[in-house]
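One structure below.
One protein chain omitted, others in place.
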Amino acid sequence: MRFNARVASAAGLVAVVLGVAACGTSDGATDPGSGAGDKATLTLYNAQHEDLMKLMVADFTKATGIKVNMRNGEDFELGNQLVQEGSASPADVFVTENSPAMTLVDSKGLFAKVDDATLAQVPPQFAPADKDWVGFAARSTVFVYNPTQLAAAALPTSIMDLAKLEWKGKVGISPAGADFQAIVSAVLALKGEAATTAWLKGLKDNAKVYQGNSAVMKAVNAGEVQSGVIYHYYWYKDQAESGANSKNVKQLYFGNQDPGAFLSISGAGVIKSSKHQAEAQQLVKYLNSAAGQTVLADSKALEYPIGNGATANKALKPLTELSPPTVDLTTLNGPKVVELMQQAGLL
Amino acid sequence: MTAVSVRNLTKSFDSTEVLRGIDLTVPEESVTAILGPSGCGKTTLLRLIAGFDAADSGEIHLRGQLVCGEGRFVAPQHRRVGYVPQEGALFPHLDVGDNISFGLRGRERRDGHRVEELLSLVGLESVVRQRFPHQLSGGQQQRVALARALAPGPSLILLDEPFSSLDAALREGTGRAVLEALKATHTTALLVTHDQSEALSLADQVAVMRDGMLAQVGTPHEVYRAPADLGVAEFVGAAVVVDAEVVDGSASSDLGRLNVLPGFDDGPARLLVRPEQIELVGSSQAGVEARVIDVSYFGHDAALHLEVLASGRLVTARVSGTSVPVPDTLVRLSVTGPVAAYGTEV
Partner (left out) sequence: MLVPAVLIALVALIPLFFVAGYVLTIGWDEAVALTWRPRVGELLRNTGLLVAGCVALTSVIGTGMAWLVERTTLPGRRVWNVLLVAPLAVPAFVNSFGWVSLTARVEGYAGALMIVTLSYYPLVYLPVAAMLRGLDPALEETSAALGYGPWHTFIRVVLPQLRPALLGGTLIVALHLLAEFGALQMLRYPTFTTAIYDQYRSSFNGPAANMLAAVLLLCCVMLLTLELRLRGHQHYARLGGGSARHIPHRRLGRAAAPSLVAVVALTTLALGVPLGSLTFWLVTGSSTGFPLGDLAATTATSLGLGAAGAFITMALALPVAWLCVRRRGRLTTLLERSTYFGNAVPGIVVALALVTVAIRFARPVYQTVLLLMLAYAIMFLPRAMVSVRAALDQAPPVFDDVSHTLGSGPMETLRRVTLPLIAPGLGAGTALVFLAIVTELTATLLLAPIGTRTLATQFWSNTSSIAYGAAAPYAALMVVLSAPVTVLLTRDRWRSMSV
């Protein structure tokens, strides 16, 4: 009897698993060819914030009927993946948070030229000279701090100060993220390798390491760490929602063309090996078009739109007041930054 | 007609020769025991007869039909041979009734008469029918295993050490019950065992196996009293071996003058004396004098370890438990009945 009961329960379990397998595989959600009618389905390697891109892509699909599958990851994860995959990549379009990964992919000659009409939608400083990709959003570096722990007089005047001895244990960063790596690439472009290496060594000693910028801000808010280096929109997003994770946090914009005022450009490009060149160009064009930029500006992402004539969310500090350093987009060297950070022990 | 006839059978595993030319004939409705120490190849022989393995060469006939040999091989499911493995191997997922009816087909499996019949045949109550194997004692499991093997009505049953896992008290009764069931169904049986008392008490014919060959095939009495050689002698029972010179069918030895079984030419010989042939004699003249060294008392009988005074030879005698001497007593011994004699060269 006992044995039969066991057989029965085991059989039941197997049956459940089998049944579930049947519906699970039918769910799949991964078949790129299905349901799009005659239109092509694009594969987007997305390193931008998933929620923002979901909104923009949904609007694009609504307007054009072209479906888009997203593979989400970090700038350099997907960038290096594209490099590895080479011409066999399933990707049609690549979108990043920051430009160094675009430069990496571009350096391997994997991008097709962006349509002139698309380039014309943004001011020229937001696209590289070779026109292989184009910017569609910008974000500013900010220094966030907890005013109850850090007096105004003690605030740094440059991001370079954070490597100094007195900042030991007082600053939080997320070095594994592409955002911080982009900031480092700006430091490298502006200050050179020796200074950057020394700066990173100092940071290694001083900084508390978090996973992601939200975690950094949350830690500052909770008083776990006095300050941190993140992008501007984390604070605005939280303020717009409830302020729960930012009510004890203030922002400091370094300005003065300090590397710490670095304005990072999110880029988009068409992969040369894509079998859907026209549709891919359409998607990139959409991203910095008036329609795309409106979705961006109205979204909760709170990044700066950079398309001609687009206006940012009014809550943000205006783009014109940021005084960022002038950096040639193509000189931002991702792999070198990762190497320097590895040497410094931050990765 | 013969139930089983095996001719010149050989089998090797890797480079080890396990069976080296076996010839055996099993008469119908008899019980034949294959007796041998572990590793002698007896289980292999059984497996070849059952059809679990194929022989390398030689032939096996069942009821006159060739089932193995000359390029022919009949699968076990077509040989109509019953099999009772060690510890019964009852199917643990089936109850007793389903185990017994496993080999039945069609209506016979569905209606329960046959199961009832078989249960009573092997001496089990019908209440055990709903039980699962793990709820049965070892002896009960063996009986069910036999019932299961008998169910399809095979003419031959193979029993592989069926009682070795039972304790001594159960072994005897279970053995008898098995024998009765076999006789009642007129089934021929081939019993593999390493236990000589089991072989001698249950079988009509005993085949003693050694190193992949049959050393002797005969009745239990023949095998015990007139073993083919001293090796067989020592395997089938306790033995006292004495050296002597045989002249005209009798020999004079440390144990006195002994009658030798016919068939041995005069000359030097080694004699086989069974411990129970050694008797204590009351008279002070007969027999040879010996000192009791120690005594193993079993109740119904006793084993005496003795030193023959004249030669210093140590011998064992098996005597009735009714009057047992104490150690250090001096006794007189004589040997009753004829003894087997063997040549001196090994």
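Residue numbering begins at 1 within each chain, and the chains themselves are lettered A and B in the order written.
Everything below uses one rule, namely that a contact is a pair of C-beta atoms (placed from the backbone, for glycine too) under 8 Å apart; a residue touches a chain by one contact, two chains touch by 3 or more.
All of these numbers come straight from a predicted model, not from anything done at the bench.
Novice: Sort through B:K11, B:R148 or B:R274 and give me the one touching the missing partner chain.
Specialist: Touching the chain that is not displayed is residue B:R148.
Novice: Looking at A:M102, A:A215 or A:I230, which residue reaches the missing chain?
Specialist: In the full complex, the listed residue that touches the missing chain is A:A215.
Novice: Could you tell which one of A:F76, A:F94, A:F126 or A:Y253 touches the chain left off the display?
Specialist: Reading the full complex, the residue touching the unseen chain is A:F76.
Novice: Please give every residue of chain B in contact with the chain that is not shown.
Specialist: Touching the missing chain: residues 47, 50-52, 75-83, 85-86, 89, 91-93, 102-103, 105, 148-149, 151-152, 154, 158.
Novice: Pick out the residues on chain A that sit against the missing chain.
Specialist: Chain A touches the chain not shown through residues 6-7, 9-11, 13-14, 17-18, 20-21, 23-25, 27-30, 32, 43, 50, 69-74, 76-81, 83-85, 88, 90, 176-178, 181, 208-212, 214-215, 218-219, 222, 224, 241-242, 244-245, 335, 338, 341-343, 345-347.
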